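Here the complex is missing one protein chain, while the rest keep their positions.
Labels for the chains are A and B, by order of writing; each one numbers its residues from 1.
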Amino acid sequence: MATTAIPHEPVARTEHQELPFIRKYIFATDHKIIGIQFLIMSLLFLFVGGLLAMMIRWQLGFPETPMPGGTVLPETMAPGGILLPEFYNSLVTMHGTLMVFFAIMPLLVGVFGNYLIPLKIGAPDMAFPRLNMWSFWIAVPAGILMLAGFFVEGGHAAAGWTAYAPLSAKGEFSGVFAGQQLWLLSLAVLGLSSILGATNYITTIVNLRAPGMTWFRLPLSIWSLFITAILVLLAIPILSGAAIMLFFDQTIGTHFFDPTAGGQPLLWQHLFWYFGHPEVYILILPAMGMVSDIIANGSRKPLFGYHSMIYALIAIAFLGWIVWGHHMFQSGMNPTLGMGFMVTTMLIAVPSAIKVFNWMGTMWRGNIRFHVPMLHAVSFVAMFVIGGLSGIFMASTPVDIYIHDTYFIVAHIHYVLFGGSLFALFGAITFWYPKMFGRMMNVFWGRVHWFLTFVFFNLTFFPMHNLGVGGHMRRLYDPSEYEFLQPLAGTNRFITVSALLLFTVQIIFALNFVISLFKGKRAPENPWDDNGLEWTVPSPPPHGNFVTTPTVYRPPYEFSSPLVEEDHLPQDRDLGQKTDPASAPGTG
Amino acid sequence: MSWMLPPSASTFAGDIDFLYYLILVITGVAFVVVEVGLIWFIIKYRSRPGRKAYYTHGSVRAEFIWTAIPAVTVVAIGILSAPVWTHVKGRFSAPADALIYRVTAKQFEWNFTHPGLDGTLDTDDDFTIRNRLHVPVNRPVLVRLVSEDVIHSFFVPAFRVKQDVVPGLNTQVWFEATRTGEFELGCAELCGLGHYRMRAMVTVHDADDYERWLASRATTTALR
Partner (left out) sequence: MAHAAFMESPRDRELGAGVYNEKLGIWVFLGSEVMFFTALIGSYIILRFANPGAFAAPGEVLNIGLTAVNTFLLICSSVTMVKAFAAVHDGDQRQLKLYLVATVLMGAAFVGVQIYEYAHLLHDGFGPGGIREGSHLAERAAAGELSLGTPDPATAGIYGSTFFTMTGFHGFHVTMGVICMTYVTIKAFRGKYSATDHRGVEVIGLYWHFVDLVWIILFTIVYLI
């Protein structure tokens, strides 16, 4: 410790001074409040993104039929309730953008990164609480900029969430001017917020772990957030740089992506996907981590292969940097490069498979409790498998020729992002809700919500594979233009009905979330009999989290340990002279 | 709702469809194994009073097995895919005797420049038709792709070909039709508000019919 001459000042350690409302809940520096702020913001964006998806689905299922309630939209979007093609393109673009950047990513990283990291490593707060506050209050204007695009002349960005240049670079091509510029500005601003957040997470996890909380005693959720933070830190600036170049192309007349003056359209794709593939893992790794926590808890067993789970995370994060070309197999990129990207992409299936089998190994011979978080976590595994397996089709370059840019891809990404990340998030929200708000969510309605979501999710997205196999292209305003797609109209209608139901049943979750805030059963300190440090403090924990810094004695998943009567053994319980049998070599 | 690929009409379909069905079978087996396993565990190891879970931290042998099997499988798929990819998309994979066409894509139409009676592009008898491509059957066809504005994507589902058309970049794609008839061609890359109607028809003629069509085409052009 000699080198760390300056101690990190514990923030508001034991003295629980009363802060004014605005400092406590608005410009808060407490990581827990910031996490909840992110939660509220990103759930709102999740709702808006879902609403946009419903409009997309309506158009695909019932083209030329006025959308119910569509007449509230202005003439420039949906005259007479029928969507215009330009508005449809904006919907497609903004659904993707909002879900990726303003819903799933902040839910995983902003909410649980903030909420869990200090609590789970035994720290009073983040390393830089004020920077943390800034990272939220920079994200808010980014969100406002992004929403503002809907209200400007020419409509919102309409070049897809991937914003391929030159369509996105020149207003003449898309009819969109200010909307696309707001879109780019918003992402650049949001990028700054993410980078500040990631800097904070990494510093906190490296420097503020409690005594005894060694690297290999960190829960998987923290490991995954740590690796994710590194990916955010290194990937987001690439997007920022690319977004700024594209913004300059539109505003000050540069020619980065303009082929008529020496620019390169493919350069945008390379930059975007060099950021974009690590981004894909940013969107799934924290989900994997939190699911690991929940499955070990639900199964009442130590996580199967804890170390290999960590190595698999690292392998995925590393390989994620050298697979970006698999988004560009048909783009005109050198086909020999395509071969290399196919190999790296195939390899990434291996650590993913390790994770799935280890989750199953955790459940094997367990004593499984089906609390609502566990239902969602098991669904995550079941759905992630489908998303992972469908990825193999695209990884095989020849099959990708046919599958690329069809609904097969749409099905794949939704199995990973909704079936994967969002199920994990429902699990995580229900799991840590008692800690966040001091109340339990209703179990019955939680189960109903899980069941209906699981059913309608599959009815919505599974048939999309079949659309893709039938050759159905993405981002088509009206598929009935093509004769060969007309037989698929029935499938499209079926998907639309399922999607509407899927969206509707989310009301149950929203109501359960809000009503439980006020009417829920008071949550005890440790409602799930878990081992993590966050369960040793009151629900919700006070400012500063721990009265005295906890000491950690063991790994995070010591469920059903023979050392104790009960089936869990918290990380900070001092068993005195008794030694862990696990420490004897050769076991396990 | 079918997992079957639509009817094919080019020489690529054999290889690509085989790979597709192979992967479908492999992933199908993996899917069933994992999902059945999950359901089995859920039922068998559900919580029962008075029971404690089996305390273990893992098994190196088990993990080795389930690392090795997926690794071998995906590498095998990669090895099988590589030659097909080279055959379809390799830089110099198009046969030397291929008939060469030029496609000029722009928002939101395809302009097909046919090589004409002499079978060579950039000669006087070339002619360009909007949204219609005529090719002979059983003869390799190489299409040079040019875009005048944004990125489009040349997609003929029945031929199993797809290639982005990038402004400022000379991409190309080749295929050999195996059946006569009419096939739809679409744009597979979002290219603006008319993307959904950027559609064309490919007519595959048998050799004699193609000659006749070219001849009649030549007379109408001469008359004009």
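Here, a contact is a pair of C-beta atoms (placed from the backbone, for glycine too) under 8 Å apart; a residue touches a chain by one contact, two chains touch by 3 or more.
Keep in mind that this is a model prediction, so the values were computed, not measured.
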item	value
Of A:T162, A:T254 or A:S480, the residue in touch with the unshown chain	A:T254
Chain not shown: contacting residue from A:Y25, A:F216 or A:F451	A:F216
Identified contact with the non-displayed chain, of A:A139, A:L190 or A:M245	A:M245
Selected residue (touches chain absent from view) among A:L234, A:V455 or A:L563	A:L234
Sites on chain A contacted by the missing partner chain, in the whole complex	1, 3-6, 8, 127-128, 131, 195, 198-200, 202-203, 206-209, 211-217, 233-238, 240-242, 244-245, 248-249, 252-256, 258, 260-264, 267, 270-271, 306-307, 551-555, 574, 580, 582-583, 585, 587-588
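Following the convention adopted for this analysis, only the chains that are shown with their structure count from here on.
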item	value
Chain A residues within the chain B interface of the complex	85-86, 89, 92, 158-160, 164, 166-167, 173-175, 259-260, 263-266, 299-308, 330-332, 334-336, 338-339, 342-343, 346-347, 349-350, 353-354, 356-358, 360-361, 363-370, 378, 381-382, 385-386, 389-390, 392-393, 395-399, 401-402, 404-406, 463, 465-466, 469-471, 473-479, 481-484, 491, 559-562, 567, 582, 587-588
Sites on chain B touched by chain A in the complex	1-6, 12, 15-16, 19-20, 23-24, 26-27, 30-31, 34-35, 37-38, 41-42, 45-48, 51-59, 62-63, 66-67, 70-71, 74-75, 77-78, 81-82, 84-86, 88-91, 107, 149-151, 153, 155, 157, 160-164, 166-169, 171, 184, 186-197, 199
